[in-house]
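With one protein chain held back, the other chains of the complex are shown just where they sit.
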Amino acid sequence: MSYIFGTKLKVSIFGQSHSAAIGVTVDGLPAGFAIEPDELRAFMGRRMPGRGAHMTRRRESDEPEFISGLVGNVTCGAPLTAIIRNEDARPHDYDRFRDVPRPSHADYAAYAKFMGANDIRGGGASSGRLTAPLCVAGGICLQLLRGEGIRVAAYIVRIGQVTGLSVDPADVGGDDLRYLSGADFPALDAESGARMLAAIEDAASRGDSVGGVIECVATGVPAGIGDPMFDGMENRLASVLFGIPAVKGVEFGNGFGAACLRGSENNDAFAMHGGAVRTRTNNHGGILGGITSGMPLIFRVAVKPTPSIDMEQDSVSLTRREGVRLRIGGRHDPCIAPRAVPCVEAAAAIAILDALLCRRGEVL
Amino acid sequence: MSYIFGTKLKVSIFGQSHSAAIGVTVDGLPAGFAIEPDELRAFMGRRMPGRGAHMTRRRESDEPEFISGLVGNVTCGAPLTAIIRNEDARPHDYDRFRDVPRPSHADYAAYAKFMGANDIRGGGASSGRLTAPLCVAGGICLQLLRGEGIRVAAYIVRIGQVTGLSVDPADVGGDDLRYLSGADFPALDAESGARMLAAIEDAASRGDSVGGVIECVATGVPAGIGDPMFDGMENRLASVLFGIPAVKGVEFGNGFGAACLRGSENNDAFAMHGGAVRTRTNNHGGILGGITSGMPLIFRVAVKPTPSIDMEQDSVSLTRREGVRLRIGGRHDPCIAPRAVPCVEAAAAIAILDALLCRRGEVL
Amino acid sequence: MSYIFGTKLKVSIFGQSHSAAIGVTVDGLPAGFAIEPDELRAFMGRRMPGRGAHMTRRRESDEPEFISGLVGNVTCGAPLTAIIRNEDARPHDYDRFRDVPRPSHADYAAYAKFMGANDIRGGGASSGRLTAPLCVAGGICLQLLRGEGIRVAAYIVRIGQVTGLSVDPADVGGDDLRYLSGADFPALDAESGARMLAAIEDAASRGDSVGGVIECVATGVPAGIGDPMFDGMENRLASVLFGIPAVKGVEFGNGFGAACLRGSENNDAFAMHGGAVRTRTNNHGGILGGITSGMPLIFRVAVKPTPSIDMEQDSVSLTRREGVRLRIGGRHDPCIAPRAVPCVEAAAAIAILDALLCRRGEVL
Partner (left out) sequence: MSYIFGTKLKVSIFGQSHSAAIGVTVDGLPAGFAIEPDELRAFMGRRMPGRGAHMTRRRESDEPEFISGLVGNVTCGAPLTAIIRNEDARPHDYDRFRDVPRPSHADYAAYAKFMGANDIRGGGASSGRLTAPLCVAGGICLQLLRGEGIRVAAYIVRIGQVTGLSVDPADVGGDDLRYLSGADFPALDAESGARMLAAIEDAASRGDSVGGVIECVATGVPAGIGDPMFDGMENRLASVLFGIPAVKGVEFGNGFGAACLRGSENNDAFAMHGGAVRTRTNNHGGILGGITSGMPLIFRVAVKPTPSIDMEQDSVSLTRREGVRLRIGGRHDPCIAPRAVPCVEAAAAIAILDALLCRRGEVL
């Protein structure tokens, strides 16, 4: 199950960067749910290029066509399939990458796996373009979750050497989350957002790229979701998140920071709060033993710098078995993080909804 | 599938801290493989308590009894099941934790999930004790992998504020890895190992605990293993690693460090090396687009401080719905990281072997 | 996993009878395989309507558009997705079936499952129309299997009270199978084929329908395919075959006939044959203990009579909670069996190819 995620909710992605279309099938959505197309369009728009210097300029309409699973806008219990046509499917100058793999792209690994039969055009099935159908699926899940009182928001907390604010999870409420999704640059404060944007533009001006860290918060998740061991909430979230190209790390709550702490610092005391069991701090990121605690989920993902840079790099010719110099050319996002923000929300929504639908352990 | 991991290799863990036994079933092992029991025993011994002040003193023999799947010591194609009796199964004073959950343990989350029916004794099915059957399965996978020329080694690179050496992955060879597994304290250099041990003993002397970071390297993994998107090598490894209690973060190659870098710094140039395609650096940790590149796999996991500390903490009474003070008592590892080292190797071996057995994309 | 079948090969069907399109995604196909489009078209043509009085006259072009997974006609390791537009998507008079379920159709069961949100138009996602994408997937699998020397052929052995020839499995060879797929009526002998056709026409002339039995043979399947217990070759085949609407029974080898026999009659003696181990008879249908024996696979499926008949029937009004009389109207196949023949071949090919790709138990 390479391109399929989920237990009760099956999200199946297909397509390549330059195939006729890309798309997604979501099996297991509750029937009778009315999808809001405008809201989905707005969500999809957040991963669209062209909003500022930090975005690539490839023209993608990214308007999904729903070809099954709905009657009108209402889910009918059948698998929902949406496709997005690849308008920009003309043959680029990709053939040379078949022989000379781009550094830190999937070209060589895919070549080794598929013995050269892999689609090299635009990264083929390893392209970031496949996050568009991920966002279609995740955007629908977000709408379903909202009906359950669950909200998800991601934002950038680091670009290169610039760090921004991390939300104090105890203060995160619905209004804050709504604000975030409307922000011009998805950081928690405008000032550090501006500095992050400057760092991206600086890298771009040198033909270089830069990495970043995205933080994500989900509020309203009830206690008791997720299964111990291999199907814990952390495992499930990581399984989807590492499906976003360029993600190289995932941490929950204090994450790697917890390694530096003592138990007396990292433990979260329980307390009653308005009749409910809560923790005073949220170092655990809302997950204990793989199961949600009722506190907001908090996690961060590390996004590596875009591997496509406008500099000459060392590579090899696979046929001639010798080193060659390679200049990739073309236009590329100098930083993946901004467009990855809605993808992280989408991934989180998919994992959370699936876990919710898997609720187990209850009386029949 | 909560306690089951894998696609071709199905590893299914069962048991609770104080049930009659714990164990594991491994379905899908190649038939005809002779298991080396002594080697497995030595591997299991590395997660055993009692080797120094940093280990808890619960007496566990941890000798697995193989009840199926073998003829003699040779796999026969049937599911292999091993059980380990819980000798220390007497009723402790665990009942009070049913009402007063221990901070940063799974008690409350499991209570919410199973509506109070969960086994509270010793952490029940969320106990670190379940890493013993994980190590049985992983220890066997390690033996199989070695036959394929694949070696896996983990070691500690941080304890609290003390950092140790990280191996330069380009230099990791078979001899280094063998050395590591025999070390008294599993760090790459004796000096920082001694300081890490001191940090653990210092925390223990205050009734406190401390976290750590484990690094793991796998050499000899061929290029082309792992599937794009949701079944990438990163997704698979993370799925098992987050099944180890106390793991709160996983990163590959440069991981979160990549977020601070530019593309020109993080990219790994390709070069011919003895007739083979290699990268000059290994910032990608041996995985590109979810698929192995033929370079050593490198990843790190963050281990939180042991939540059981010998201090009074704030909690709540679930029945009286009010705050109470709790002192856990008993003896506990002041640091989980040392015993988690072989668990990380076991988890890695399981994920790698499964991916290897799933090789796809080839001609039939 | 409702619309998804397979372990290594994942076949995922989507669409409804009157959604914009129907389709299939096949993940896990070996990369580098060149699909023969003409051959696929010919195969798809065998389930098309309009070839004689026993076929419905709905105009379906059924020409699949491949939107991903190929470079040219060659598989590239990415999920292959094909869609078929529903040209005949105009709103029929289906609304009345929402209130008055058609006897022996899925209308009422789907209504109960999806609380009335199911797509009622043309049977929605329970329509026989979804066998078109099944045949796209199966048609490709048949081409792959042929490259492995495996051939699959199905034919009709019963229509109502008329029985036809069953092939003596020991005699089935490649030539016989090729002949069958070109036959006008898919029976093993022209004479009983003509009588079967007459039985269908007789039922049609009375506004009635009739059931049938399809037999399927697969030659060239090597010994050792399929896994014991729940993933046996019988289990796998049945899992796909019962996905074909109207199939109500599946039997292997002697099947229900074996219940009438003694062991001395039903056992298949082993014998050497040209240096290979064979059985003298094939009462076991090529599967022993869930694993293939190297003999041809033989199985039969029972197809119920088309539930849509041109007669007034008793049903109920779900809103008024009272009995009503219902006349369905429209044109329908008087017998499903002829068009189900290629569907059975497709189902068999999918199950066999998946099992082949799952080969386990070998040395690594």
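A, B and C label the chains in the order they appear, each numbered from 1.
The rule is simple: contacts are C-beta pairs under 8 Å (C-beta built on N, C-alpha and C of every residue); 3 or more make two chains touch, one makes a residue touch a chain.
All of these numbers come straight from a predicted model, not from anything done at the bench.
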Hidden-chain contact residue, picked from the options C:44, C:110 or C:154: C:110
From C:28, C:122, C:186 or C:285, residue that would touch the chain that is not displayed: C:285
Residue touching the undisplayed chain, where the options are B:15, B:160, B:193 or B:220: B:15
For subunit B, the residues touching the chain missing from this view: 1-4, 10, 12-16, 19-23, 25, 27-28, 31-32, 65-71, 74-81, 83, 110, 113-119, 121, 124-125
Sites on subunit C contacted by the missing partner chain, in the whole complex: 1-5, 7, 13, 101, 103-106, 108-110, 112-115, 117-118, 123, 125-126, 130, 158-161, 203, 208-213, 222-232, 234-235, 238-240, 242-243, 245, 247-272, 275, 277, 279-280, 283-285, 287-294, 300, 302-309, 311, 313-316, 318, 321-323, 360-363
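Here is the rule we use: only the chains that are shown with their structure count from here on.
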Chain closest to the middle [Cα centroid of all protein chains]: A
Inter-chain centre distance, subunit A versus subunit C - centres from mean C-alpha coordinates, in Å: 39
Subunit B and subunit C, separation of their C-alpha mean positions in angstrom: 45
Intercentroid distance (Cα basis), subunit B paired with subunit A, Å: 26
Residues of subunit C touching at least two other chains: 28, 31-32, 77-78
